[in-house]
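Removed from the display is one protein chain of the complex; every other protein chain stays in position.
A, B and C label the chains in the order they appear, each numbered from 1.
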């Protein structure tokens, strides 16, 4: 294969890479997505799809305005992509209930409760909304705007949208190396070489190699999450339920997505029996009758996490034109639009919010932001 | 198990039975759906989901107003069920293109073209809408209102809606016999006996036994249809394409549903290699590039067909309170709402359109209506 | 379809019906298997396939000699069917370990330990064979001859063997009714009528209807079992492990079959989340490291159980030529050959072991044999 010349080569065709491609292609940039397997079939398709901006407020406050802006971008994208590609993200508008089982847990929700569009519901109120909830809850924070979508569908919508604006998608194309040549980069792949003015590394947990190959010592840790889908034949669930890092999310067609474990530094992409046991037990704690539901399927995905818990979204400190967009841990679906827009702004030279620039930059002090595993 | 007392026992939990249950439960009737396997997993889930009222206009003119009324009912149902159950039928609004490859085929479309909301597009016009179409077409009838939905999702929405209005759903419950006892019926099942004022047989191709067991000699012939799903990674298809009984229907998420063969009196529920070969060849005739697309899955379903091609929707000629709702052949998804409403009207004593009553009644002259295989 | 004339119509194409067909076709009887779905895809394919004759010794002593003779028949069948059909039952010869976690449990194994070919192994000895076993076991009964096979493969082998001897297999053919006509029976099916000198009901849990329809009040209760398959990437397991009704059975290719729950009178054919949780917990009790293994799939099957726990294998007390072969509960795979031979002997007029004839006859005193749920 001859070399292909592009403006931007994007390494990774998950929802982050697809969103970046969409925003850049819309600006008439010549874009290639280079995906080692298939678009959206790794961590993206494993995610539940909650757009939980408020839900993350407490732990990662620097993330909140970014997450919130991304959540709002989804509103436009939803319509825009549907019109353009005929693909509907399968948005569900119910919102999210963050349960408290004790006064202490209620107090922990306080910072979220201070936000507009978040409301406290006591046990009786929340069980009116979701009669299946465990009776021993104190109440729940109701995050009205934390809707959810189906991640693989959204990723396909974004990549197809990018394609319709001229982007090219190369599946089964593994990037082996990025080399500087004058003012451009050679992106060497299993399918031949691309010559790119800009390169964006958006490979989730598989980005480590590129940090290393490009002279940086950053590390992305995989945090494996195991999930189960069950069939809800009883009263429909109109809300996502959340407690202690576990969630129950209703998809279309009676399916409940239940997850997820957190296995630090585990690269295996399949669920274990221990993982399924834990998921089932946590789900029964929230909705006891879930034990009676039919099991449908189980799977696992790898969340890409940095040491301080914030993503890397920014330019390589020395190699101009090399960008990173990875480390979104459990928020990759939510943060995809804002990430795509931010990388677009870098590349087309538009201004970027100072706070985000600093918080997510590649050469930041990793211990300044206080995020946790 | 003790006997359960209900107003209406519905034999069969496909989309016909689910729609009947929904309309009756909404009227506060006590309804039980008795399904031998699982809700919607037989012919319903095998269907493509085109709501092709106009598409059937030529061959079965008596069916058209009924089909059209059903199509319109879907508009209400779509919103109503989404609100009630959180289930979205995954409606796609593009409409349907009925291709003509010759002047003769164009002439055959004339009767459809006389309908409001149907428009003739010549080759150039139709290929503007769908650039992938074969270049040798003369043009196409554009049936704007023949949208499509995802059948299993719609069926689940209707049955869950019924349930929320009080209906009970019994899966894995095989009905073995219906016996008259005084003014009621005993419905004997693998799970025990139901006592019902009314019984509706809505078992698709598996209704034969009940005709026979209840003293009628009607026959429903299975017309097996084999289908393939492909992944469309190219330009999205915004329309369903139809030619010579074969169709290509775009679902969400880049999937194209392609079908279907017609194997008369074939009870096997799996596709054969010959069937897949035929489906692929027909699809390539319409959209040549489909041959390059990725194969995703293959399946088969059994369409229930009467000898004259019209459904049976009506009361048993002698046993009051026994109703049939079967024989919808390739139009089961489309006709489900109107069928549900019609059976409801019988049972609650509301008037039913005279034309439909005559055309679909169980004791009609099977050779009067001129439908074809 | 015209009526077909056969010597024996077999209702049900699971492993019981397939074995009966094989033994009869080999004797040149004209046989038809009438299967409502597909050969072997219901309870047969859900089974683990242990040929555990000795394992059942304690609870159902009348069954033991029958089970043991069936186990021995498998040895011949294995070679015979492989030669004839090219199908290999995937036999694994390791044998079965019945664990004891306490002296009391050890005592409960005493009756089994009295059998030849059963040996007591203390904790150290058994952990030499299976180092992964929980350290807190007292020991295990080692049942050397309780090998296992893959049930669906064996069922396909038997039905294909029958076919090669002239039997005909009708899939998707639901039997609706059996009617006496002179000295023969009309077997009415969804595909037409068969005229048969003999009819064998071998429909597992779905036999109830035929008992009833043929004037008997017997009942077969479904005892649902939920199972999980895991991938064993560690030390291979050469033995089946058994404790407290749960088992771990190694299949070819690193797969461990783990099961099974016992849900009395549950007709649903899918696993629930509670069921999977229980299976996982029981398996971890036996082999703690199983929790770390990869989950592969989950499923459920329905065991057909009579009130006294013994199968029905015998002639209808009044209708000569009608036979039943059902109610084998968790031992259907094991008992298939002896059941097939016994029904063959009835039909060709060969003598049948008196003890078995009495213990399994249809019109026995259901409370005499003392089996338990």
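We take it that contacts are C-beta pairs under 8 Å (C-beta built on N, C-alpha and C of every residue); 3 or more make two chains touch, one makes a residue touch a chain.
Computed from a predicted model, the values in this text were never measured in an experiment.
Trainee: Check the whole complex and report which displayed chains the hidden chain contacts.
Mentor: If we consider the entire complex, the absent chain touches A, B, C.
Trainee: One chain is left out of this view; which of C:250, C:275, C:291 or C:337 touches it in the full complex?
Mentor: Candidates C:250, C:275, C:291 or C:337; residue touching the omitted chain: C:250.
Trainee: Decide which residue listed in B:72, B:280, B:319 or B:357 touches the omitted chain of the complex.
Mentor: Of all options in B:72, B:280, B:319 or B:357, contact with the hidden chain holds for B:280.
Trainee: Of C:138, C:164, C:186 or C:319, which one is in contact with the hidden chain?
Mentor: Final answer for the missing-chain contact: C:164.
Trainee: Tell me which stretches of subunit C touch the chain missing from the display.
Mentor: The list for subunit C reads 85-88, 90, 92, 94, 152-153, 156, 160, 164, 169, 233, 235-238, 250, 252-254.
Trainee: Please identify, in ascending order, the residues of subunit A that touch the omitted chain?
Mentor: 171-174, 176-177, 188, 190-191, 206, 208-209, 212-213, 267-269
Trainee: Mind listing the subunit B residues that contact the chain we can't see here?
Mentor: Interface with the chain not displayed, on the subunit B side: 228, 230-231, 268, 270-277, 280-281, 283-284, 290-295, 298.
Simple rule for what comes next: only the chains that are shown with their structure count from here on.
Trainee: Compare the two sides of the subunit B and subunit C interface and say whether they are made mostly of the same residue numbers, over half shared, or of different ones.
Mentor: Subunit B and subunit C contact each other through largely matching residue numbers.
Trainee: As a quick test, compute the distance in whole Å between the mean CA positions of subunit A and subunit C.
Mentor: Those two chain centres are 48 Å apart.
Trainee: How big is the gap, in whole Å, between where the Cα atoms of subunit B centre and where those of subunit C centre?
Mentor: Roughly 39 Å separates the two chain centres.
Trainee: At least two other chains touched by the same residue of subunit B: list those residues.
Mentor: Nothing qualifies.
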